[in-house]
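One structure follows; several queries about it will come next.
Every protein chain of the complex appears in place save one, which is left out.
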Amino acid sequence: MSDAELLLVFDSKVDRSGIDGWTQHFDSTGTTATTYRLGAVDVMVAQGPATLLPAPEDLPRPTHTVRASGGFRLGRRELVPSGTRVSIGSAVIGDGDIAVFAGPCAVENREQMLSTANAVAGHGAVGLRGGAFKPRTTPYSFQGLKWAGLELLAEAREETGLPILTEVVDPRHVDRMAEVTDAFQIGTRNMQNFSLLSEVGRTGMPVVLKRGFGCSVEELLTAGEYILAEGNDQLVLCERGIRTFEGSTRFTLDLSAVALLKRRTHVPVMVDPSHSLGVPELIEPLTLAAVAAGADALLIDVHVQPQQALCDGKQALLPADFGRIMGRLDSLALGLGRRLGIGPAADYSQIHDVLTGDVV
Amino acid sequence: MSDAELLLVFDSKVDRSGIDGWTQHFDSTGTTATTYRLGAVDVMVAQGPATLLPAPEDLPRPTHTVRASGGFRLGRRELVPSGTRVSIGSAVIGDGDIAVFAGPCAVENREQMLSTANAVAGHGAVGLRGGAFKPRTTPYSFQGLKWAGLELLAEAREETGLPILTEVVDPRHVDRMAEVTDAFQIGTRNMQNFSLLSEVGRTGMPVVLKRGFGCSVEELLTAGEYILAEGNDQLVLCERGIRTFEGSTRFTLDLSAVALLKRRTHVPVMVDPSHSLGVPELIEPLTLAAVAAGADALLIDVHVQPQQALCDGKQALLPADFGRIMGRLDSLALGLGRRLGIGPAADYSQIHDVLTGDVV
Amino acid sequence: MSDAELLLVFDSKVDRSGIDGWTQHFDSTGTTATTYRLGAVDVMVAQGPATLLPAPEDLPRPTHTVRASGGFRLGRRELVPSGTRVSIGSAVIGDGDIAVFAGPCAVENREQMLSTANAVAGHGAVGLRGGAFKPRTTPYSFQGLKWAGLELLAEAREETGLPILTEVVDPRHVDRMAEVTDAFQIGTRNMQNFSLLSEVGRTGMPVVLKRGFGCSVEELLTAGEYILAEGNDQLVLCERGIRTFEGSTRFTLDLSAVALLKRRTHVPVMVDPSHSLGVPELIEPLTLAAVAAGADALLIDVHVQPQQALCDGKQALLPADFGRIMGRLDSLALGLGRRLGIGPAADYSQIHDVLTGDVV
Partner (left out) sequence: MSDAELLLVFDSKVDRSGIDGWTQHFDSTGTTATTYRLGAVDVMVAQGPATLLPAPEDLPRPTHTVRASGGFRLGRRELVPSGTRVSIGSAVIGDGDIAVFAGPCAVENREQMLSTANAVAGHGAVGLRGGAFKPRTTPYSFQGLKWAGLELLAEAREETGLPILTEVVDPRHVDRMAEVTDAFQIGTRNMQNFSLLSEVGRTGMPVVLKRGFGCSVEELLTAGEYILAEGNDQLVLCERGIRTFEGSTRFTLDLSAVALLKRRTHVPVMVDPSHSLGVPELIEPLTLAAVAAGADALLIDVHVQPQQALCDGKQALLPADFGRIMGRLDSLALGLGRRLGIGPAADYSQIHDVLTGDVV
């Protein structure tokens, strides 16, 4: 039993001195204990002999305790049974509504960025995605507009009111990027770039952590611990497809993982169907399926001129197709007893009209 | 272009002599042509020089023509754009409604079979599943009740009115089994047992063909051709999970494949979440996701006493859990503009009540 | 411990009455016991309370006993620690020498078959492969010459003296095929076609069982039990590549599986690099690697005119390339303390000359 950990959850009624009392208790019994701040609660992780014994009566009681083992600790559903809400600017992920982030794969130029941003805002997206730094499989491909791209994202936010989510690829960029973006995205190739994870964790800002295409659900959960262990609970895990032998789609979207994550962790779950599939006509059915499987949020590639995109254009949706999906999501939400979150720039009745005309 | 085929579709207005005229035309130009009966239409597959030239004016016009290549021919969506309906006894798959087949993995004894059959019938299933011949990875495991199990399935059909679907594992069993069952199931391990496929194809009876867990979507489609090429269009393709590196579920359910199949073939698509997942608590969300991705039908393991099942019990649902899923499917169907098919033995209002109480 | 089995191995000094004594002992203590003939030994598999207790003194002692669990029993290395030898005509697999079977993927016509057979015989192959019945992914592809192909194989055997190995795809073909072939091959798509496995097992003839491309090492071992449980120990397991995300070769040859199989089972192990790779220039290095990993035998596609092959020609070697590989194998064998087996029709000194000229 030497590997097992005891997690003690303390709500805000327990003050510093109460926590210190527990720490001293564990210290005095040869038990290691570390305390982490996780949103509104403190979580103490203890390992050692005292975890198996009754605790002194005079210590403040934890809200609840959880036994764990292995490296998955702070993300466990039992710590925050109602689930954690992550706020990215005005958007909320994890409150039960379906939160849709959309935008181009890569920021290419002012015209493309602003027109796409306006389009997705008009169709009800709650947040804007766009890559300024692009990790490409070869050094000879377009690597993104970098800092200039970030400025264009900020301008698009100014114009639409949508918060922005953008990828970070280098720990040396984190501080400068934090001044502009509303949330960090860690791409699939960097899921186990632990230096980068710790660095974004330290900012306390929201982080969308994409699953490595060769990584297991367990590894996604333990990678998330690198961010949570910095005292940052503003984490979203994102399923984006895994590598399999099946070649008719770019990756195999693992929706079982979505359902599993919802049961194992309090951290909300996002799905990126665009990068998984690489086939635009499949995005609508898989978006619906992702939500039916329990996804809190979606990340969808939209481009005003997909055929001219500098990066992954073939999988991007036209704004009109994105609008139709929003209508179908609104209808699906009803069938699931949920609601579609609608961003600040959209008119809900219009989205609902799409539904009324298109589906029923 | 020597590998390309031209598919000519003729509706019932074109009689035998018209088809014969085309055959003679192709014969006389060094072009091979074979005609297949596919439900209400005739499909002529031609390969050779004449497929690239205008045809004589006096031949009856095909309804439409399709160019193809590779081994996927008779299943192409373009041949039957509205989709094929498969009738298994009173149940219909492919008419837009959600058709749920349920029952135990293996037929174990009279008591288990009848009580499970009554339970799933009461909750609205349109068909009954149950394995009499079980292909097991080792010869030392329970191999099913065999012919006696088939008799129990027939008795359960008698009692509930539900049509039965059962697995066939040996071409030498096909004729005898055809006298009892309403439809054949080909299991994942036999998807490429081509002798068996041809044999069940020849019966003209409905066949549910499960995807091999190591096989691609393309291979599932071409395996289906072994049945269609026998003039049997009563085929259902079933996604049941593929082998990947992810170990938290038994297999990885490939819902992208479901959406893809719906676009590529006129043959209806079933999903078996039970065998894919091996985790009962994930069956509900993945069942919903499968339908949202476009599945026509579902195949769900239900057992009155899962913990005592002789085969794969750990993945079976209790009847009450199955009932709750039926309620959620009814609600989901509304959100998708579809309907849940309800079998002869169930009271729809009861299912709807579950929904009203449970979800909204 | 209810699932655990005790395997008792008896050598030929123990006669029928001794075995019967053990059977009665187990029967009288509520323990199930079944006896299998495995080459020169009898193996009794017992499950139940008596397996945990001392046995009566008057029963003949087993050579050794092995505790097992799960479905892998008769193939366990511990039962025949020195390994089983399989005889296919004049060829022996499992005696330490490297046994090479070669020939065309499919028998196409007399000229092709005889010229290829003569070529591989001249280069030292110990056996001839050739497919008369071909399981193809689509019904519209060449399915083999069937019984006529089998006759051509027999003729090639007559001419070269090489024993023949050919694939069986239907349990209804087994008896007729047994009259002609020296050994059965079960293809990758039929590894879990258990009806077929039992049927070939019953003949007592040698069987080469290929690993399913979606199947685990464990499943290959338990599939082999279907043949061993018929009292047939003339089994060879064949690694031929598995399905993975890597697309630069047709399958991923799993040589770790070869090393693992050699440690877990007494059944000899063959490797088929040709079907795994689909890239002729990789066959030489992977053939060498397979032997270095411990393979007892090899199965190599050779065709006199690969570019005109009706089936999988692009992976076949020209006879001259096959000859060069035989030379390199002869040299490699020295480095491994083994020998290259040389068939009846070849002149060893010639193969050795290739080596001397080509490598050193």
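Here are some notes:
So that you can tell them apart, the chains are marked A, B and C in the order they are listed, and the count of residues begins at 1 in each.
Everything below uses one rule, namely that a residue touches a chain if its C-beta (ideal position, glycine included) is under 8 Å from a C-beta of that chain, and two chains touch if they have at least 3 such contacts.
Given the structure is predicted, the values throughout are model-derived calculations rather than measurements.
Touching the chain that is not shown, out of C:Ala99, C:Leu277, C:Ala297 or C:Ile342: C:Leu277 (per the contact rule at the top).
Touch with the chain that is not drawn comes from one residue among A:Arg189, A:Arg264 or A:His352, which is A:Arg189.
When you scan C:Thr65, C:Asn118 or C:Ser216 for touch with the missing chain, the hit is C:Ser216. Touch with the chain omitted from the figure is made, among C:Thr63, C:Asn109 or C:Ser256, by C:Ser256.
Which of C:Pro49, C:Pro81 or C:Gly335 touches the hidden chain is settled by the complete complex: it is C:Gly335. When the full complex is taken into account, the listed residue touching the unshown chain is A:Gly214, out of A:Gly83, A:Gly214 or A:Gly231. Contacts to the hidden chain, counted on chain A, fall at residues 70-73, 135-141, 169-172, 189-190, 192-196, 198, 212-215, 219, 222-223, 225-226, 229, 242-243. Within the complete assembly, residues 243-245, 247 of chain B touch the chain that is not shown. Contact between chain C and the unshown chain involves residues 214, 216-218, 242-249, 252-260, 262-263, 276-277, 279, 281-282, 285-286, 288-294, 331-337, 359-360.
Definition applied: only the chains that are shown with their structure count from here on.
Taking CA atoms, the transformation carrying chain B onto chain C includes a rotation by 180°, reported to the nearest 5.
Here the spacing of chain A and chain C, counted between their Cα centres, is 50 Å.
Multi-chain contact residues of chain B, defined as those touching 2 or more other chains: 214, 242-243.
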